[in-house]
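Apart from one protein chain that is not included, each protein chain of the complex appears where it belongs.
Chain lettering (A and B) follows the sequence in which the chains are written, and residue indices restart at 1 in each chain.
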Amino acid sequence: MTNLLGRMLELRWVVLPPIVGVAMMAMIIGALVAAPREIIEGEVQRLMYIHVPSAIATYMAFFITFVASIMVLWKRDMRWDPIARGSAQVGVLFCGLVLLTGAIWGKPIWGVFWTWDARLTTTLILFLIYTAYLLARAVSDSMDEQAARYAAVIGVIGFLDVPLIQMSVRWWRTLHPQPIIFTSKPALPDEMLIVLLLGFAGILSLVLWLISLSAETERMHQRLAGLRAGVDRREGA
Amino acid sequence: MRLAWVVMEKDLRLAWRHRTGWLSALAFAAISVLIYSFAFDLAARDVRPLLPGVLWTTFLFAGVFAAGTSFQHEADEGTFDAVLMSPVAPTAVFLGKAASNLIALLVVECSVLLLATILFDTTLVTPELLAIVLIGTIGYVSLTTLLSIMGSRVRSRAALLPVLSMPLLIPLLIGAVRATGAALGIEAGTAPWMMLLSVFALWSTLISALLFPIAVER
Partner (left out) sequence: MSAAPIAVETHALTRRYGGIDVVRAVNVRIPVGARVALVGANGAGKTTLLAMLSTLVSPTLGSATVLGHDIGHNPAALRRSIGVLGHQPMVYEDLSPLENLQFFARLYDVPDAPARIEELLRAVGLWLRRRETTAVLSRGYHQRLALARALLHRPAVLLADEPETGLDPQGMALLDELALTLPGLTVLAATHRVDRVEAWATGLVRLERGRVVEDTVSLPVSAAGAGAAR
């Protein structure tokens, strides 16, 4: 059973890169050429094809960190640590991308790069929490179990904090004057929807691939540190 | 439960013996209130809109600062291991520690409230405000206690603790500032903010008490 699962997981190296390549190319061409120019917002609206899938991918990455952190704490198995760590790295990267594309879009549309809208604020807080997670993990080497467990606690609490953050930030904003954003969202035309779906396929598979690579790198760091310690010990004896 | 009490009593006694740590937290809090007074020129104008923010940033920073030092001795002297090797349930140890930190912090916070009452000529020592301070402090003390205990085994924890805990505490900060503002009559209705504060306090106490036994195992 685990063997089969392991073999299927091995396939990710073969399957993911071509999916990423094809879907990303299709999305870029679609976003720049095929999709119609949005009438009100203009060209900058094309950022949506990256922005929205990246936001979903960020949540996915942080969810993987959450699950892997639970496993680090509960199963006391250091093999989950590289997954938690790699996934948090990619999550922070894409969270930054979401904030950045949002700001680029916000300037012409809202007139400002940043506004204290509930969703923006929540995303920023998430960015801070997982940057802190990476800091907590980075102060010690990859073999350090205590640091891994410390970071895992942040990984768990941070994710469980999300609903509270959302609730508090929403209340915080609704009792303040609201910036004028869309009140009702017009349904997307078919061409846009197709490109957006391509964007989802491209970005989500890219994120999965990056998480795999990142986790694999962390795993190798871990093994290398283990081998080094072993060599030191043998030489010392 | 009885053992949590024993741990709390011992920790309070220790907190009293190393009062330098807590006194510096108190001094830090007092100085930040003064610094805010100069920075926002609180002496000259109506301070009440700014006061909740000033009070709660002071409380949070002083609390995180104190939590970082409160556990240092126990970790260095190895006594925490001795307590973990005793038949006491880790949850009781955690509750005792959090309770002693809570009491010490409440003393610091009440002193700050008194100081601010004198400095800004605004009555801050009311039952409603004290309830808000109590619930808010319960909300952050359990998280900072958990993180400082765990962090005692990790390098460069002193710098890390504020960076780690502050983003997690943002919902609490928002709720506490708003509830305090409402209690001071700046805006209407403490009720939703009190609820947010209580939910956060319950959430953080539960999750810390649940994670603590798993987290201290080696």
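As a working rule, a residue touches a chain if its C-beta (ideal position, glycine included) is under 8 Å from a C-beta of that chain, and two chains touch if they have at least 3 such contacts.
Small disclaimer: the values here were computed from a predicted structure and weren't measured.
Enquirer: Give me the chain B residues in contact with the hidden chain, please.
Expert: Interface residues of chain B facing the absent chain: 3, 6-7, 10, 13-14, 17-18, 73, 77-79, 81-89, 217-218.
Enquirer: Since one chain has been left out of the picture, which residues of chain A touch it in the full complex?
Expert: Answer for chain A: residues 76, 143-145, 222-223, 225-227, 229-230, 233, 236-237 touch the chain left out.
Basically, only the chains that are shown with their structure count from here on.
Enquirer: From the mean C-alpha coordinate of chain A to that of chain B, what's the distance rounded to whole Å?
Expert: So the centroids are 32 Å from each other.
Enquirer: Could you list, by residue number, the parts of chain A that touch chain B in their complex?
Expert: For this pair, the touching residues of chain A are 73-74, 76, 125, 128-129, 132, 135-136, 139-140, 144-147, 149-150, 153-154, 156-158, 160-161, 164-165, 167-169, 171-172, 175.
Enquirer: Which positions of chain B touch chain A when the two form their complex?
Expert: Touch list, chain B to chain A: 143, 146-147, 150-151, 153-156, 160, 163-164, 166-168, 170-171, 174-175, 178, 187, 192-193, 196, 199-200, 203, 207, 211, 214-215, 217-218.
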